[in-house]
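One structure below.
Shown here: the complex without one of its protein chains, the others still in place.
Should a chain be cited, it is by its letter among A and B, assigned in written order, with residues numbered from 1 in that chain.
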Amino acid sequence: MKYVNQPVRKKDAMSLVTGKPVYTDDLAPKDCLVVKVLRSPYAHAIIEEIQTDIAKKLPGIACVLTYEDVPQKRFTMAGQTYPEPSPYDRLILDKRVRFVGDAVAIVAGEDEKAVEKAMKVIKVKYQVLEPVLDFRTAKDNPILVHPEENWKALCPVGADNKRNLCACGLEEHGDVDKVIAESDVVVENTYHTKAVQQTMMETFRTYTTMDTYGRLNVISSTQVPFHVRRILSNALDIPKSKIRVVKPRIGGGFGAKQTVVAEVYPAIVTLKTGRPAKIIYTREESLTASTPRHEMEVKVRIGATKDGHIRGIEVKTLSNTGAYGEHGPTTVGLSGHKSIPLYSKAEAFRFQYDVVYTNRMSAGAYRGYGATQGIFAVESAINELAVKLGMDPVALREMNLTREGDVMHGYYGETAGSCHLDRCLERTADMIGWKEKYPRRVMPDGKIRSVGIAMAMQGSGISNVDTGAVSIKINDDGFYSLSIGASDMGTGCDTILAQMAADCLDCSVDEIIVHGVDTDISPYDSGSYASSTTYVTGMATVKACQTLVDKMKAYGAEKLGCDAKDVEFDGEKVYCLKDEKRSISRKDLGNEAMCAAHNALYATEAFSSPISPPPFMAGAVEIEVDPETGSVEVLDYAAVVDCGTVVNPNLAKVQVEGGLVQGIGMALFEEITYDEKGYVAENSLMQYKIPTRLDMGRLRVEFDSSYEQTGPFGAKSIGEIVINTPAPAIAHAVYNATGLRFTELPITPEKVAMGLIKE
Amino acid sequence: MQITIKLNGKQVTADVAPDMNLLNFVRSQGCYSVKCGCETSNCGLCTLWMDGKPVLSCSILAARADGHEIVTMEGCQEEAAEFGAFLADQGAEQCGFCSPGFIMNVLALFREYEDPTEEEIKEYLAGNLCRCSGYEGQLRAIRAYMAYKKGGESK
Partner (left out) sequence: MFTIRAYAKVSSLEEAYELNQKKMNTIIGGGLWLRMGKKNIQTAIDLSGLGLDEIKEEEDAFMIGAMATLRQLETHPGIDAYTGGAVKESLRHIVGVQMRNCATVGGSIYGRFGFSDPLCCLLGLDCEVELYRAGRIPLAEFAKMKKDNDILVQVILKKTDRKAVYLSQRNSATDFPVVSCVVSKGEKGNYAVIGARPCLPVIVEDCEDLLERGEEGWNAFAQKVQQEVAFADNTRASGAYRRHVAGVLVKRGAKALWGGADECR
């Protein structure tokens, strides 16, 4: 291995750090129509009348669209493989608006000023309806978010729009009630995680044009180009063959761009006007009409023997999908599937869930995808159990955690084929100085230093669903082109897939050029989400390279006049095993394949996995609490991750660090709050605070790699798991410092200080 | 109204609306490195130098910049690439969308402080948000760059 496991610089790095124009808005034609969306001021209302005549007549206005101008077939904006588990519950514009910020009209014009002016003169008469804002009262509420008859669920996810249910379900193994009833010690608690925002630095944005062939070209900042094609086809009611989607560089995604939030608006404008059109979401739109993490209330019950053996785990999740069902039925699954199996030695488990519609901003995919919420609950409950048992929480985990070879009943019965969770935990505890620092120390100035710990897992792609295809060809002079359908969103998949290809082909990584996603050209890929790219698309890369090598060997053998069995390829040449002097160089192979050739030296392979091998990790934090003001300062965060083979240590490390800081933000101050009318208070980066470099302390990251037999070079995934430990670890540390148990996030200074006063 | 700005070393005269901000002006002049990440002066993505000081171009009217000297990353490519290589060698540029604003402020930091402490670095750069990197890799890049610069000087 020359490149895999090496800190190779990203192929696009120097363009990015020197500020080259490579993002959507940099590339959009200068004569693009500016598209904006007029949004509902009500959480729930019916549009009775909408007057656009004056707006349409204003100078510089190209079109104004209302619900009367859009196709009446419902669709979902969730970027998922067809048939999507998310219900078809949307129209581009609907007569019924379902949250403050829902789309009411689309306005396109020559410049922003003209469009803003036009938006002001559109007169809308609403019949204001009572909204359902509290997700605890949504199920079977007489107020329905989606009463419409043409609402439909394509998959049997337990959805029922007449009950405000986006999904429901139950899974179990063994008799959990009996096991818990027999347990010596039982902990039971309810945990509440609120919606939080991905807050990628580049907001949602897309531009659209009509091409030479009369097809709609969509250049979009998206994680899911192929799903964009299908979703636009559904939304606009035009054939998929009429749509081409291209992904330029993306300014971050974190799952937000796994939902087709903005694409429909310029697309319908271009279809109606024939003109290029672009939409750039404001930060306010990105924070109020987007696709944040699902708010969840997770009830956990755990039973254990008095010496600390966990016998049964029950998880009951209530998830709030908001006004639309994007990712509703699937995120909830991870709240159980990625928490319960951390302790696979338990005899029994039950996982039950409801996902409900409310008149809040529609939720969506955010790094961790339900696992974050479930792991906060279960890991917090485990820390409570340790207290109840009088055990060290690390020792309790050591006794019960999933080890390599264990069958994980809570994870579709998969076996942990590669698992260094035990080693991750041990090393993490060492790094943070657990033995010396647990539970706390009071400092001379009265501040309290304490530690907390948590574990996490995730998956590597969606088993039996995610598909990655990769094409590779050799060109003249022997350089290779690698075509992928996976979306590099800054994470570096263009580079790490090239690293894998370079090792498969025994060449320099610079000899492989990578082509990003263009749905007209790239092989199919379900997209960059569900921690799938390294594992799924990585395996497709390995397969495609193997096939290409076989083709090159066959071609070389033909040129050398020997049997294909008798040649070998060493990266530079195909040579005859019986007479090593007889060889043809890679350069010549590439050139000859372009002259009077009848075989293309081109390979395409796809990969999909029947399993989704989990990466595992442990995270431990040291904090300092100011008991008077309630401030919680993160001093040090230690994390050890088992993501299988680390393909690019630099990029993997930065994934971990970035995820940890997002998790720290979620634990301590990120929050979306609604008033009684359904308005979001945190509508700007002035109000929605993400961590700055002064808020995160010191991060220390290590890897302890198992080897995943089914993954490329032994690799699993890294992208999502990294956000899951901070919330439970910090809550644990706060408990150790103060005795206050926080079951709701974020843990603000106010909650800590006022909690201590109450005590 | 007409303004004249020394943009990346060249005198540029243009007719602008009085409410156009400097961010949109420099982008209209082809300086696409300058990004917008918020509308509330909180993210630091639009950082450029006005008379040598790092400022938020989203918050300054183009009219206010009349007669002043503006430098964007397009005007300091060599310096940007020199530091940028250290960022790239940590993989800490990630999506890259905040990189130009961040690097412009890093370079400004080194103009104000010869040998900044870690606390000074963090505080100076606190107005540059990044959601990908978790900041730690950026700090590693800065340390490596400082070591390189010191090494270079001693040679």
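Structural remarks
Following the convention adopted for this analysis, a residue touches a chain if its C-beta (ideal position, glycine included) is under 8 Å from a C-beta of that chain, and two chains touch if they have at least 3 such contacts.
None of these values were measured; they are calculated from a predicted model.
The residue from B:G37, B:P54 or B:G134 that touches the chain not shown here is B:P54.
Annotation: of A:Y3, A:Y23, A:Y535 or A:F669, A:F669 touches the absent chain (contact as defined above). Within the complete assembly, residues 112-113, 116, 628-631, 668-669, 673, 681-682, 686-687, 689, 691-692, 694-695, 748-750, 753-754, 757 of chain A touch the chain that is not shown. Seen from chain B, the chain kept out of the figure touches residues 1, 17-19, 21, 39-42, 44, 47, 50, 53-56, 58-61, 63-64, 66, 105, 108, 123-128.
Everything below uses one rule, namely that only the chains that are shown with their structure count from here on.
Between the CA-based centres of chain A and chain B the separation comes to 29 Å, rounded to the whole angstrom. Those residues of chain B lying in contact with chain A across their complex are 32-35, 37-43, 45, 72-74, 77, 80-81, 83-85, 87-100, 103, 122-123, 125-139. Interface residues of chain A, counted against chain B in their complex, comprise 7, 9-10, 12-23, 26, 198-203, 249-254, 282-284, 489-492, 648, 650-651, 653-654, 656-662, 684-686, 690, 692-694, 696, 698-699.
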